[in-house]
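Heads up: the structure comes next, in structure tokens.
Removed: one protein chain of the complex. Kept in place: all other protein chains.
Moving on to chain A:
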Amino acid sequence: MSSISLRTITKSFGDAMVLDGVDLDIKDGKFVTLVGPSGCGKSTLLRILAGLEATDAGTVTIGKRDVTQTRPSLRNLAMVFQSYALYPHLSVAQNMLTPLLMRDLTKTQRLPVIGPLISRAKRKALTAQVDAVAQTLKITELLTRKPGQLSGGQRQRVALGRAMVRNPVAFLMDEPLSNLDAALRVHMRSELTELHRRLKTTFVYVTHDQAEALTMSDRMAVMMGGKILQFGRPDDIYRDPNSLAVARFVGSPAINTLSSEIDEQGTLTVLGESMGRFSGLSQQSVVVGIRPEHLTLSKTGRFGGMVKHRENLGSDVFLHLVVDGHADVVVVRATPAHAPALAAQVRFTMSSDHLLIFGADGQRLRAEHTTSKVAV
């Protein structure tokens, strides 16, 4: 089928290395998200896949075909641009018709004035195709308008429609939701996943918003500094990150990172309390990561802190705690009903099953937890 694979893609602009040997395999029909902080090279990678940018080294394969040297219009991909890039002088219907005209009509049939006359039947069929897509996207009543007369969300739909009218191998989207307001963005997220389920076509989706990546994709690739740090299911990446950078980037609020020590017996000490023995780890300074939801407020907890800041999200309250004698701020999730007030002293527990240990170089140290001297 039409799986896509990128092999050792390298790209620099002048002296700046933007992509540094990126490998990525995208199975047919998957919704894959490229996510990472601004400037990490996501758009560049997507544009290389589309063919709008040339690679310095590496190959792009679609299906079984090496398309590295193929021009974009022959790769049969569809792209939704962040700016939507609708043709402002054409109506919505004409915008959506354009890809069909360009591909299905001959040169003479596309000529102005006489073109429409000699290809009337064909054009009628193509217009019907546009109407069908407009119906699925619920933009039928917008077909006669110009892009300048549409709202952001409507333009987004039209851009999507223009991509959908033909059957591309894959949809490439570069932050298509970033121009929308928060409510519409959340709504469009679910519409896009719904659309993907229906079309069963490959989606490659670029975003800097980890929440979009987590909620929408089958697979996500976390990029940083021109490299893919980790590629996998959103769940796995959230639960089991390979490096501190990935752990920090994914999840909101961010994971707690606590500087800790492992002694010569392999005992891990976090915030001054022993968390038990871990086999295979030598004496060293490490960083321990633990998600806010894995810290629980409890009157008898082993750890104590003072509430410095409360972040109320309605369904949850995140408490930022200062722990005596430690520089790291600890964020704990609490239910609003039981959330203590500002400046209150609270106690909490930490489950050692969810501890993620990272070495000084930021790489994950995978260690067996041997003695379960779990804190109460």
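Keep in mind that, in the parts below, a contact is a pair of C-beta atoms (placed from the backbone, for glycine too) under 8 Å apart; a residue touches a chain by one contact, two chains touch by 3 or more; residues count from 1.
The rule we apply is simple: contacts and distances are computed from a predicted model.
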Complex member absent from the view - protein name from UniProt, among "Lactose transport system permease protein LacF", "Dihydroorotate dehydrogenase", "Sarcosine oxidase subunit gamma" or "Anti-sigma regulatory factor": "Lactose transport system permease protein LacF"
Per the touch definition above, residue among A:103, A:138, A:239 or A:309 touching the missing chain: A:103
Touch with the omitted chain, as defined above, among A:4, A:40 or A:78: A:78
Residue of A:12, A:135, A:149 or A:351 in touch with the missing chain, whole complex considered: A:149
Positions on chain A where the hidden chain makes contact: 50-52, 71-74, 77-79, 81, 83, 85-90, 98-99, 102-103, 107, 110, 112, 146, 148-149, 162
